[in-house]
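Heads up, one of the protein chains got dropped from this complex, but the rest are sitting where they should.
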Amino acid sequence: MEQIVFGIGITALTGALATVAGSAEDTESNIGSQGDPNSQVQLAPQMGFLHRIFNKAVAGEPPAYGLWCALGAGLAWAFMAMQINAILAIVLGCVLAVFVQGVYATTAYLGRTASLAKFGQPVYVDIIKSMTTVTMAHAFIAIFCTVALCQLINGALGHPFPLPLLALIWGIALGAAGSATGNPYYGKERQYQNQKFGAGVPISASGNIVRYAEAGERNSIDNGFFTHKIGGSASGICFGLIVFLELWRTILFEKIYAGWGAIAVGVLLILIFTVIDRYIEVWARKNYGPYTAAKEAES
Amino acid sequence: MSAVAAKPQAGGAMNPTAMAVGVVLLIIILGACWVVSPNLGLMALIGIIIGGVLIGFGTHFVPVGGAPAAMGQAPGIATGVAMLAAGAGLAGLFGGAWAAEQGMVVAVVTGGIGGGLMMAITCLMVNFVYVFGMGIPAASGKVLHDPITGDSQAEYKSQGTEGHGLPFVSFVGGVIGGILGGAGGTLIYLELLGLYEATFPTMMNATAAQVLPVAVSVAGMFAVALFLVNAVLTAYNITGTIEGPHDPKFKRWPRAIVASAVASALCGFVAILIVAM
Partner (left out) sequence: MSVKVEVIEGGVPHNKIMIAGLVSTLVCIYLTYLNAFTNTEMFSFFGGLAVVSALIWGSHTIKVLCSYGIGTGVPSAGMIAFGSGVIAMLLATKFGMLAPIVALVLAAVIGFILGYVSNNILNMKIPAMVQALTEMAVVGALTVMGFAALITGGFSFVGLTTSKAVFMGLPMTSYGNSFLGGGLIAVAFLLGAIAIQHPFNACLGPGWKQDRMLMLTAECGFLSMIVAAVMSFALISAGSAIISLIIALIGWFYTYSQYFVLSKRDAAAWLDSKPIPDTEGH
C-alpha cells in the first residue's frame, strides 16, 4: 500500500513536470518558428514579404527534442557517474544541452536567411541576440523537466531503461505532442491573423504572413506571448496527460489480473477520449455550421 | 521557384518484380539465420519481422498533414509522419518494456495500448485546438462522407483549403496506428531482450544480473533504431502526408509490408549475429 501511495506521488510529480515541459516546448518552438509553421516563414520572403521573424529550422520538433533531452540526460548520467549529486548533475547536463540548442538555433537562422539572399531578406543580428536567449530559456525549462521526469521514472519507479534512452523516448514524444497540438495554433491563428477567423488559410494566401504588430514590426517574442495562451497550454496538457495517464494506469492497476488490469484501464481511457473527441467534433459541426450553406448566419 | 530535377513520378503502382525480389531476399535472410542460429535466433528473427511489419502497417493509419495542416489547409496532424509514429510507438515501447517481466502477451498488448493512448490524447488535443482555439470544424478533403459516422464532409471545408482538423475516421486511424506501432516496437524489444539475456552471460563471462543493464540497453536501442527505419520507409511509401485509413494512399500498404519485412529481417539478422557469432 505504502509503495502504491509513493508511486502515485511520483506519478503526480512527473505529470506536473510533463505539463510544464510541454508548455515550454511549444512556446520555444513557436518563438523560433520551428516545426511546420516554419515553411511559411521560409516562404514569405520568396513571395515578397520580408519579415523580422526568427526562423530556426533545426529539424522537426520531435527529433530536435529527442536530441536535446537525450543529450541533457546523457550528460547528467555522466556527471552522476562522476559522483556528482543527481539534481546538480541534471541541471549541469541541461545547461550544456541548452548551449548546444542555442548554437544550433543561431546557425539555422543564419543558414536559412543567407540562402534567401536572392529575395532580399536581410540577416538581423539583433534577432539572433534577443530571440536565441529567449528560446534557450524556454528550452532549458522543457529539457530540465523532461530529464527530471525521466530520472524519477528510472530511479523512483524502477523503469529498466537507462536514463539517456528514456529521455530519447520521452523527448521524441514531447516533440510529437507539442508540435501536433501547438503547430496549428501558431501556423494558422498567429501567422495568418489577417485571414478570416474560423476558417483554414486559403492556399492562395500562403506566404502572406503578418509582419507588423500593433506598433512597429512583429517579432517572435510576441508570437510566443500570443501562442502560449492556448497553443502552449494545450500542448502542456497534452504531454502532461500522456505521461501521467501512462504511469498512473501502470502504477495502480499493474498488479490486477497479472497486468491485464492496466490494459483494461488503458482501453477504457482510449474509449473515453474517443467519446470526448466525437462530442467535440459534433459540437463544432452543430455550432459552427457548414461553410457553404450557413455563411450568412455565422457572420 | 521549384526546379526539382526531372523525377519520374512515384506513383501508387506496385512493382511485381521488385516485390518478388523482396520476398526472395526475405527467404534468404531467414535461411541464413537458420544456419547460424536455428532455434533461438530464428524465433527471435520471426518476432522481429512481425514487429517491423506491424510498425510499417500501423504507420499508414496515422493521419499526418505536414506543413499544410499547420495552416488549416489540409486535414491531419501538423507534424512529420515518421516522427509522430515514432512518438506514439516509443511511448508504447516505454510501457511494454516496463511490463516485460509479465510475459510476452501482456507486455505486447500493454505496449500497444500505450501507443494508442498517446495517439488518442494527441488527436483529441488537436481537435480541441482546432475547435476551441481556432473555431474550425473538422473536415476531410479526400472523401465526401466519413466512412465510420457517415457525416458529410464537403460543406465543412472552408474556402480554398483541402479540409482541416481530424474527422472521426482519422482519429480512429491514429489510435489504431499507435496501437500497432506500440505493439510492434515492444515485440522487437522483447525478442531481442530475450535473446540477449540468454546469450550475453556466456558470451561476456558474467552473471545474468550483471549483464542485464547491457542487454536492456542494447535491445532498447535496437528497438528504437528498427522503429525509426521502418517508420521512415513507410513515410517514403506514402510520400509525406496521409489522412488515415480512408485516404487513397492507404492502398499502398502491401508495398510497405514487403519493405518493412525485408528491412526488419536484415537489421534483425545483424542484431542476432552479434550473439550468434
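Chains here go by letter, A and B, matching the order in which they are written, and residues are numbered from 1 within each.
As a working rule, contacts are C-beta pairs under 8 Å (C-beta built on N, C-alpha and C of every residue); 3 or more make two chains touch, one makes a residue touch a chain.
These numbers were taken from a predicted model, which means no experiment stands behind them.
Chemist: Could I get the residues of subunit A that touch the absent chain, sorted low to high?
Modeler: Here the touching residues of subunit A are 35-36, 38-39, 42-43, 48-52, 57-60, 63-64, 66-67, 70-71, 73-75, 77-79, 81-82, 96-97, 100, 103-104, 107-108, 110-126, 161-168, 211, 217.
Chemist: Using the document's contact rule, name the residues of subunit B that touch the chain not shown here.
Modeler: Residues 1-5, 7-15, 17-19, 21-22, 25, 66-67, 80-83, 204, 206, 210-214, 217-218, 220-222, 224-229, 231-233, 235-237, 239-240, 255-256, 258-259, 262-263, 266-267, 270-271, 273-274, 277 of subunit B touch the chain that is not shown.
Following the convention adopted for this analysis, only the chains that are shown with their structure count from here on.
Chemist: Report the residues of subunit A in contact with subunit B in the complex, numbered from low to high.
Modeler: Residues of subunit A touching subunit B: 35-40, 46, 60-63, 159-162, 165-166, 168-170, 172-173, 175-177, 179-189, 191-192, 196-206, 230-231, 234-235, 237-238, 241-242, 245-246, 250, 254, 258-260, 262-263, 266-267, 269-270, 273-274, 276-278, 280-281, 283-285, 288, 290-293.
Chemist: Could you list, by residue number, the parts of subunit B that touch subunit A in their complex?
Modeler: Interface residues on subunit B, with respect to subunit A: 1, 66-73, 77-80, 83-84, 86-88, 90-91, 93-95, 97-100, 102-103, 106-107, 109-110, 113-114, 116-118, 120-138, 149, 151, 154-168, 171-172, 175, 212-213, 216-217, 220-221, 224.
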